[in-house]
Structure formats: structure tokens, C-alpha cells
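Written out below as C-alpha cells is the structure these notes cover.
Complex shown without one protein chain; remaining protein chains in place.
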Amino acid sequence: MKKIIPLLLCVLLFTSCSQDKKYERTVFSMDTQMQLTVYGKNGEAALDKAEQEINRINEKFNISNIEKITAQEDEEAKALIKTADEINKSTNGAFDVHIAPVMRIWGFYSAEFGEKKHRVPTADEIKEALDAKNERIYLDFGGIAKGYCGDRVVEILKNEGIKSAVISLGGNVALIGKNPDGNPWTVGIQSPFGSELYATVTATDKAIVTSGDYMRYFEENGQRYHHIIDPATGYPVNNDLTSVTVIADSGTYADAMSTALFVMGKEEAVKYWRGCGDFEMILITKDGKIHCTQGVDIKTKKELNIIK
Amino acid sequence: MKTRKLTNTAVLAAFSLAIFVLESHIPPLVPLYGVKLGLANVVTLYAKATLGTRCALAVLVIKIFLGNFFAGSAVSLIYSLFGGTLCFVVEMLMFRIVEKRQIWAVSVTGAIFHNIGQIIAATILMGTEKILWYLTILVPVGILTGTFTGICAMYTLKATEKIHDRR
Partner (left out) sequence: MSNKKLIVIFAVIFVTFAATAIILSGIQPEENIAVISVDAKQIKEVDLSFDQTFDINTEFGTNTVTVSGGEIYVSEADCPDRLCIRHGKLNNKYDSIVCLPNKLVIEYKNGSGVDAVAGR
């Protein structure tokens, strides 16, 4: 009878040991806060390598260093530009890494170049910037760098033997495997209208990236100007969408596509998805409705339409 | 007989009060204001065993109200009420189930429920159910204090066999 107590203590010890140990790290980079959470014995070392990689990519693809990359020499930059250009083509120009001149005259680089902060450019300035864009010289990897970084981090973590992880690079989410309970990870979708969550989705081994008009913006004369510029017009996108979330295998792809689909607007985006479909998406329109492709495991209290 | 019972009850009530007041000087076990160890329970048990349920109840009520009046606050009064009442009810039930030599079990159970009562009161008072997690600390502690007070009660009963009224 008295043997029960030691037995119970053993059970207690076992249960606390069998769980994979959790390692967490916060990294401040790419103008945002990143949370990395990994499970596994090698967690600490893996996180070190991941953090190094994040800093490296930030250094390299940061807008203030961009001019150093002439793109002729660097393999990594070349490959990234190639991917970006492919997406540019298939989306009819909705995503463009050459948009730097336009971003610049809107003052979105004021921090990096010490220039005048956010301002509304004149029509002439916009035209000039669009011409500069078409010369395809100056690059802004902002719409794809975090996604690419996510892919690289995932690769590094997997190389270190990590089988379960969830990382958030300032709202760019990447998932490895399942959570410690053996279930798919649960990812919340930020509400464009407030600080709460709009919906939650579950997934494994995916990248989940959201683009929206509520993230980075400035206001002038009572008007809000956000940071997703339409490459065709030079002005911030103004259509029926307020948030686009893409779920795909590749973070690079998800990041670029979320921007592209946002530029396209709902109708075009749905058309595009039906034609190509190697990703899932969640669109939130300005009227507050959610439109979500049928492959997504989504839970929400808001009005939901399924896109087939 | 009645006078004797009355005076004995009064003496026990005084003991109970003394223990209660002394106990309130022990540093708080848990960062909740007014949560007590409940050592005075030893007297309540002794009262029940020697004088009967009604007298034990009298001792308890005196301890709760006067004790908290002297050495407590409105808050600790509520804790004592919840904890003391629950403890008392459970102990009286336990008394019927166990044998004389197992009074320690009555005490342990009483202590557990005394702490449960206090935590319930705290949860209501603080308005947050997160308080309930303190149960994981207070129940084991209750078992320990209950064992201690129970053994004390049993020894005292044995030692004073010749003096007290048999129930």
C-alpha cells in the first residue's frame, strides 16, 4: 500500500520528461518583432542559427543596403528576383519588386534615407516615379523578404532536426509539423478593424502571410494612405479588400501573393485562384465579410463565404 | 450539567480565540490576504468530542466573529465564514463515519474543506477564477495542518479522558 506514493512520484516525473522541450526567442529585425518557438532537443542551437540568418537577410535585403546589390553578382538576390518576376508576370504586374521609386516618393523610406516623412506626392511626381519603376533598376524586397526569410528559417530549423515549430516574423507565420499535443497549429487572423482576432485557422507545414491596408499607413488631411502601392497607378490600392491572407507551402510565394492578390481586388483574386489554385486564401472585404477558399480549416464568428 | 457545559464551552472558545489570534501573526502562506491555516480547528474538534455538536458550533461561531473582530478584517471574516462553515459541516459528517481513533482523518478532511471554503470566498471576492489555482497548494497544506491538529486533538482527548464529559 505504501508503495503507491513512490509510484505516483515516478509517474509525475515521467510525464514531465516526455514532452519535447520548448525553446523561445524574440528577435527584433526587419522593422518588426519576431517570435520563434521551437520544440526539440536541439532547440537552443537551432534558434541561434535561425537568428543569425534573420540578421543576415535583414542586412542584405534592407532597403538602405539595396543599392549595394547590383543583382548581377549575387546568386541569392538573382534567384529571389527571378521568383518575384515570375509572380509579376502571372499576376499581370500586381506584384513588383521594382516599385522602389514609387515607395520612395511617398516617403516610406524616410527612416532609412533620412528623407522627408510620409507625404502625398503630386501627380507629376507619381508619373516620374512610375517611369523610374519601369526601368526596373531599383529594388524593394519589402513585399517578399519576410516570406523568404521565413522559408530560410524553416530550412535551417529542419536541418537542425526540429520537427515542431511555429515562427512569426512580424505577422508572417511559418509552421513546422504539429504542436506538442499532436494537433495542427492554430493561427489567428488579425482583424483589420480592431485589436481582436477575426478568425482562426489550423495548419501544418505551411506559411501564412497577411497583407492589409491597416498595417502601415499615414494620414494626411483626414485621408488614410497605406503602404501597398498599386504598381500600375502609383497610388495606394483602393478596392473592396482590406486584408488578404495566403496559406502556401512557400513563404516567399505566400508573401508576394498576398500583396498581389490585394492589389487585384476580390473578383480578380478569385479568378486567379480558380485558374491557379496552388495556395489557399482568406479575403476580408471592407464590409467585414470573410471570403475563404474551401481548403482552409477556418473558424470564425463573422460572416463567412466559401470560395469554390 | 448545563452550567458545566456552558463554562467548558466558554473556556474552549477562549482557547480557540487565542489560537486564532496567534495564528494571524504567522506570515501569509499564500499571497491572499486573510487566508488562514486553521489551527484553531483543534479546539472545535475537542469540543465536538467532549461536549457535543451544539457546543462545538458555539465555539466556532464565537471564534469566527470575535476572532476576526479582534484580529482580522471584513475580508478575513468572509474567509473564516466560508472556510469555517464548510469545515464544520464536513467534520460533523465525518465524525459519524469514522471510529474514535480516526479523529485525525476528520481533522484532515476538515482542513482540506476549510481551505476550499476560503478559496471559494477569495474567488468570489476577487472576481477572478484564476485564484482557484491556489487550491493546488492549499489542499496539500491542509492535509498537513489537518494531520497536525488532528493528532493534537487526539492526544489532548486521551490525556484529559478523566476530566471531560463523555459524549
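Points to keep in mind about this one:
The first chain written gets the first letter, and so on, giving A and B; residue counts start at 1 in each chain.
FYI, a residue touches a chain if its C-beta (ideal position, glycine included) is under 8 Å from a C-beta of that chain, and two chains touch if they have at least 3 such contacts.
Note that the structure is predicted; figures quoted are calculated from it, not measured.
Touch with the chain that is not drawn comes from one residue among A:N58, A:S243 or A:T259, which is A:S243.
Taking the complete complex into account, A:N179 is the one of A:N42, A:S110, A:N179 or A:T300 that touches the chain left out.
One of A:V209, A:M257, A:L283 or A:I298 touches the chain omitted from the figure, and that residue is A:V209. Chain A meets the missing chain through residues 1-2, 4-5, 8-9, 12, 15-16, 26, 33, 35, 37, 166-168, 170-173, 175, 179, 185-190, 192, 197, 200, 208-212, 215, 243, 245. Chain B residues in contact with the hidden partner, per the touch definition given at the top, are 28, 31-33, 75, 97-98, 101-102, 105, 108, 112, 125-128, 130-131, 133, 135-137, 139-140, 143, 147.
In this section, only the chains that are shown with their structure count from here on.
Per-chain Cα centroids separate chain A from chain B by 60 Å.
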